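Once you've had a glance at the structure underneath, I'll fire off some questions.
The complex appears here minus one protein chain, its other protein chains still in place.
Chain IDs A and B follow the sequence of writing; residue 1 opens each chain.
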Amino acid sequence: MALLPNQEISLKALLIPDSEASKFSRKLDFLILPIVVFAIMAAVHIHFMLTAGDWDFWVDWKDRQFWITVSPVVLMIILGAIQAIFWVHFRLPIGATVCGLLLILGEWINRYFGFFLWSHFPMSLIWPATMIAGCMFLDLVLGLTRNHLMVSVFGALGYALLFPAANWFILAPFRLPMELQGSMISVADYIGFHFTRTATPEYLRIIERGTLRTFGGESTIIAAFFAGFLSMILHFMWWNIGSYISNLGWAKTSLKTSMGFHKDDQVTREEGLGGPVEGIMGGPTDPSEAK
Amino acid sequence: MLKQLEVNKLSRKCASVLFWAMITTVSIFAPIQEAQAHGERNQEPFLRMRTIHWFDVEFSRPANDVMQVNELLTITGKFRLFSFWPDQLPGPEKIYLNTVSAGAVFTKVESWVNEKSAVQSFKGQLGRDYEFKIVMKARWEGDWHVHPMVNVLDAGGLVGPGVNYTVEGSYSDYRHSITTISGLVIDDVSTFSMNRIYSWHALWAVLALIWIIWWVRRPLLIPRYLMNKQGDYEDVLVTKTDRIVSGAFIVLILAIIIISMNMATSEFPRTITLQAGTAVIPPIDEIPSVKIDMKNGQYFIPGRTVIANMRVTNNQDRPIRLGEFTSANLRFLDRSVKGINDGKEQNFPQELIAKEPLRISDNSPLMPGESRDVRIEATDVAWEVERLSSLLNDPESTIGALLYFYDDEGTRYISELFGNVIPVFKK
Partner (left out) sequence: MASTTSEVTKKVTEEVTEKKSLFNLNWVIGGSLLVLSIAMAARWYQGWAAWDYGLDSTHIDFQTYWMTLLYVEIAVFSILFIVSNVGLWMTRDRDLPNLDARTEISRYMKLIGMLFVYAFAFVFAGSFFAEQDAAWHQVVVRDTSFTPSHIIEFYGMFPMFICLGFASYIYAITRLPLFAKNVSIPLIIAVIGPMMVLPNVGYNEWGHAFWLMEEYFTVPLHYGFVFFGWSIMALGGILVQIMSRISVLMPTAFHLKADA
């Protein structure tokens, strides 16, 4: 896609180090970066907490079945979209990593100030899972191949498989068996029993359901591959949705006359559209193309 | 960027931040005052009167006792799953013995129902009784109201009587040690394995930051936007070096994962899955009852009195008298009856015992085989305080209660009272 003449001039100025244009641009980077951090942190966190949150809040929800599948799959919804926004417009293969890092940051802040300091739950009950390894893998495949279809096929599969793999190191101690009141339970079960939650009785946990046939103890691997399959589909879907959303343009308005414009004035390509003036809201198509 | 700001403006802003930071820090350690009930007062009357009735509840320590962190408290008692359970609510297909102390300020050390382990949930039977025992441990300093509770699947938590305790000390002194089957001793479950978790998360955060900084260190937004749009800069935007670094990072990440998994597996070779089973806990033997048939009832609002008219038939073999009417943890007693226990020695919260005695139209002994029409009046301001008078807002205007009859030897019989109630607005 060609640049407008003014944009060509701007680009050449921006590529000169220490020019006024490049200094301005760099300052703008540092003004916008925090906005990106805040927006992604809030969006990813609220998305994840309401779609996979219970499994992430509590150590006695981290099972071989639901936790392994639900966590990476629901996160992929927003990962795919944000990764697309970063890549399609800026060729930055960091979208997924930024999401993963900011999600973990938001979760730790909340576990400490909310769950621990305010509601008095111990850290051993409420530590968050790590998502970063899989998120990085998604971005690294994109950086290596520069092809988002490769990411949908290989990156997304690896992302889902890496989720249980990356968390086993910290989860394993909580799966040690112990005896309580004549029954065998895991340390994670015990921690959930011991530190009472008023509104989370034991039966509320969505864990280890179904026929539970384990085919020789491979439940985790089966759940991870299922997560991988879903992640591949979701990454493809949400990559396209993210690209679409970030390319949305303009629609009609009648308020412009209050600011001195004529009612037929529209944004044009020459002014730097950044998205089409088109019929989503029933507005006109790009007038410069109609001429 | 900062050179545009005047120094005094900056100073004022810094002072503002410091002030609020100080307030926040200081108030984290602010003393906590007495706590209140936990929301059960706003549960509808039909919920509290017709689901679970708690009785013979005993606390091992007196009300307002001062405990130290790590000291134990035992709560025992019984609960009845009311036969006239509301249709609007799911039945007790799956229930769980829990506690309310407002979260984990008290922890649960033991949990028994009918001397069977109640670590798992179990199925309850309507009309039957269960005997429970919970041992709790003080964990977090403050004033806490502690209750037993039963959670019922899809119906929520049904709270028992509560007692106030003051816990002194510091939560950082809390210790609860367990030993795994393989012999590993865990000094304190509240901080178990946390250093490992913090380090692991920190490692991944550092790796993520390195990858992000690798890209962010270059001119970012407008230049990359334009170069990308122009189309001829693909190898500038993502260079060969970038791709090599990507590949190297992939190898690094996979190596870290594989090594860490092997380490975890060799360190903890025997692990199990989360346990998702349910317990099987049959109820205790049926407690003998006296036959009653409620005719009608009223709630006399100005006088805060519940009135019930019923026909009582003595189907036991000894003469009986009515000793107690109890509903939603409120207890109305006729203390003249032999066998009555107000629970004072059991540290039952006395504010739940009505100050006025239960008025009974005729509480002379009822002989075996006899029937009598009886009118009872239960009066106390607690009806309002506990918000039970808001039964006017219930979709069903009914009450449920337990009646305790006692024979001449002091043996107790428990009957269920259920029927319609009409509000009376005028004096």
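Keep this in mind: contacts are C-beta pairs under 8 Å (C-beta built on N, C-alpha and C of every residue); 3 or more make two chains touch, one makes a residue touch a chain.
What you see is a predicted model, and the numbers here were worked out from it, not measured in a lab.
Interface note for the absent chain: among A:V59, A:I78, A:L161 or A:L230, the touching residue is A:I78. For the chain left out of this panel, the touching residue among B:D187, B:E234 or B:D342 is B:E234.
Only one of the listed residues, B:L226, B:I281 or B:V337, touches the absent chain: B:L226.
Across the interface with the omitted chain, chain B contributes residues 1, 4-5, 9, 13, 16-17, 20-21, 23-24, 27-28, 30, 32-43, 100, 102-103, 142, 145, 153-157, 159, 221-222, 225-226, 232-236, 387.
In the full complex, chain A touches the hidden chain at residues 4, 6-13, 15-17, 19-21, 24, 27-28, 31-32, 34-36, 38-43, 45-47, 49-55, 57, 70, 78, 81-82, 85, 89, 106-107, 109-110, 113-115, 117-121, 197-200, 204, 206, 242, 245-253, 255-256, 258-261, 265-267, 270-275, 277, 280-281, 283.
Keep in mind that, in the parts below, only the chains that are shown with their structure count from here on.
Chain A and chain B have CA centres that are 34 Å apart.
The touching residues of chain A, counted against chain B in their complex, run 1-3, 7-8, 10-11, 14-15, 22, 25-30, 32-33, 60-64, 89-94, 97-98, 100-101, 104-105, 108, 117, 119-125, 127-128, 130, 132-133, 135-137, 139-141, 143-144, 146, 162, 165-166, 168-170, 172-191, 193-199, 201-205, 207-209, 219. Contacts from chain B toward chain A in the complex involve residues 1, 28, 38, 94-96, 98-112, 117, 119-121, 139-140, 149, 151, 153, 157, 171, 176, 178-182, 184, 186, 189-194, 196-197, 200-201, 204-205, 207-209, 211-212, 215-216, 219-231, 234, 237-238, 242-243, 245-247, 249-250, 253, 256-257, 260-261, 263-265, 267-268, 270-276, 278.
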